[in-house]
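Right, chain A next:
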Amino acid sequence: MKLDSKIPEGKLEDKWRNYQVKSQLINPANKKKLNVIVVGSGLSGAGAAATLAELGYDVQCFCYQDSARRAHSVAAQGGINAAKNYQHDGDSVWRMFYDTLKGGDFRSREANVYRLAELSAPLIDHYVQQGVPFAREYGGVLVNRSFGGVQVQRTFYARGQTGQQLLMAAYSQLYKMIRAKKVKMFPRSEMMDLVVIDGKAKGIIVRDLVTGALKRYAADAVVLATGGYSRVFRLSTLAIGCNGSALWKAHKRGAYFAAPSFTQIHPTALPQSSEAQSKLTLMSESLRNDGRIWVPKQKEDSRKANDIPEEERDYYLERRYPSFGNLAPRDIASRAAKERIDAGYGVGRLKNAVYLDFKHAIESFGLKTIKDRYGNLFTMYKKITGIDAYKEPMQISPAAHFSMGGLWVDYELMTTIPGLYAIGECNFSDHGANRLGANSLLQASIDGYFVLPNTINNYLASVLKEEHPNTNHPEFAKVENEVRKHIENIMNVNGTKTVDHFHRELGKIMWNECAMSRNKVGLEDAINKIEKLKDEFWSEVKITGTSNGMNTELEKAYRLADFIELGILMCTDALQREESCGAHFREEYQTEDGEAVRIDDKYMYVSAWGYNEGNFKMHKETLEFENVKPTVRSYK
Partner candidate 1 sequence: MKVTFKIWKQDKPETKGALKTYEVSGLTEDMSFLEALDHLNEELVLKDEAVIAYEYDCREGICGQCGVFINGRAHGPHDNMTTCQLHMRSFKDGDTIVVEPWRAASFPIIKDLIVDRSSFDRIIEQGAYITAKTGTAPEANAILIPKEISDQAMDAAACIGCGACVATCKNSSAALFTSAKINHLNKLPQGKAEEHQRVKEMTYQMKEEGFGSCTFTGACEVECPEGISITNIAEMNARNFKAKLFG
Partner candidate 2 sequence: MAVNPLFFRKTLIAGTGLFLCIFLIVHLSANCILLLPEAVARGMYNSYSTTLRESPLIKIVAYLLYLSIILHVVYALLITIRNRKAKPKKYVINNSKENSSWTSQNMGLIGTMILLFIVVHLANFWARIKLGIGERPEIDIAGNVDVYEVTYSLFQNIYYVIFYTALMIPLGLHLNHGLKSSFKTLGFYHKKGLKIVAKISLIYAAIMAIGFGIIPFIVYLK
């Protein structure tokens, strides 16, 4: 199958407009007859569900949490980028497009990235209209700050709770449409599988997490907005419930999985403190605006941070990347931290952290300003670690964070299964091999609010004449039975080890071999180990309780079963890409001073993996750069 990215004709600046002009329309009376399932209620899911409902479609929205408001978009702290140029610092759509493309190390589509930048400004207008209390100047205009990998100030924020505030806006808008009876919300409902009829996505099988019952839902189109899969590492900045199962099931039903190994490791999370740890809390990248990162110059220095004099501190980011300094992009900052920690300069009890110091910022701007900017982050840090970061530096450490990879989608955000769309973090579209800070809220929102509602009609117009899908179709019964059997199989293993045990093992393998730096031997070894782990899981996992009713262990287990398989694909993908680009750093491909070596003539493509009975087959979408020339990505 040839991958057709459906990029519209015309100049880069005109593509989105040209697309809209030519796309099909559906009259309001017909829209009512069409129903769309949206899986996930985060920024992209809630935004899409609300907007599709406003347009007149009949929408069903599902989430596994107890309320749509819990979706993990809520946890994004720092901000959202937009090319508004309010700061008069030379920003423009073009510059934002270029920054994002370069930040992604030229492994994403020009047309998609340009559209992202182009729609960013109206998105801020939208959120302000929906009541998001963005930070403002005394005079009443909006404020911006900087984020990594960028030299202008284009990030809008609401204290350290930007994601929460945007999600509240989307959730409110969603509930407005629920009240209007245009959306039906199904919380505590987890998508277990996708139903494909005659090659088109026509519905899903859902498990009611309270009763354990399996239910069928048919639709004219299915939209996945299920977020990222970095919980494959177990320890990540993600919510505990975040999972890759919806993606994985869609993948097994025929959706190609693009660049699964492109995973962002965030440089500023709280370090792991014990084996029992379940989560690594993120400290917003915005802290790097004013905080300075350092380690002691002396190995295994046991002095307290405040006792180490200025001349014995190594501000390694400022040293290595003088022009971006502490605001170097995430992949680079993470790798630099790993390099220092591995070389024996790590700090903290387990020597697995670096310092993020606000001493100078407090000296120059005053305590009040710093409190105003980051107060809630400092409070959060204190609640978790018990340390007052106004008095001594924070200890931070890299942690698995964002999945740039995801289901392959075309310009319309449709996967390789007609009628199945993937929006937000769960697709591979705009971030290439590395995502810039504050672009995640942006992409999720743009996909949900602006892109999908304008592209889905192109497909829906074509199914209008077809028979409306019905849950009595034999395919629904077949898929439901497969799901039931899958759950029974897990329940029946009745082994001797807990689900968490296997997740810890998987996490270790993935973190060691498929995270910040990768190599051929390690990846091959990892694949073998995960295969073994998979066999062990299916013979040794133990779940108590029953599947008829709420069973949190069972939920963890079927999500983990998919993570294990996904882990294999991630390593396979990392193995085939024999170059270093963005977050994907292959140790074999680096310069003498440890910078990434990209090999454009061989790897200027997006890997898109097909699935067939346990085998993965790679397809290539070659990337063509007509408007910018890929350069060596330097932040020095």
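Candidate entries met the following condition: all candidates are chains of the complex that A comes from, given by their letters.
By definition in this document, contacts are C-beta pairs under 8 Å (C-beta built on N, C-alpha and C of every residue); 3 or more make two chains touch, one makes a residue touch a chain; residues count from 1.
All values derive from a computational prediction rather than experimental measurement.
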item: Single touching candidate for chain A, where 1 or 2 all sit in one complex; value: 1
item: Complex contact set, residues of chain A against candidate 1; value: 47, 50-51, 54, 65-70, 72, 74-75, 84, 86, 122, 124-131, 133-142, 158-159, 161, 163-165, 168, 171-173, 175-176, 178-179, 185, 187, 210, 237, 239-241, 273-274, 276-279, 281-282, 380, 383-384, 386, 449-450, 453, 496, 498-501, 542-545, 549-553
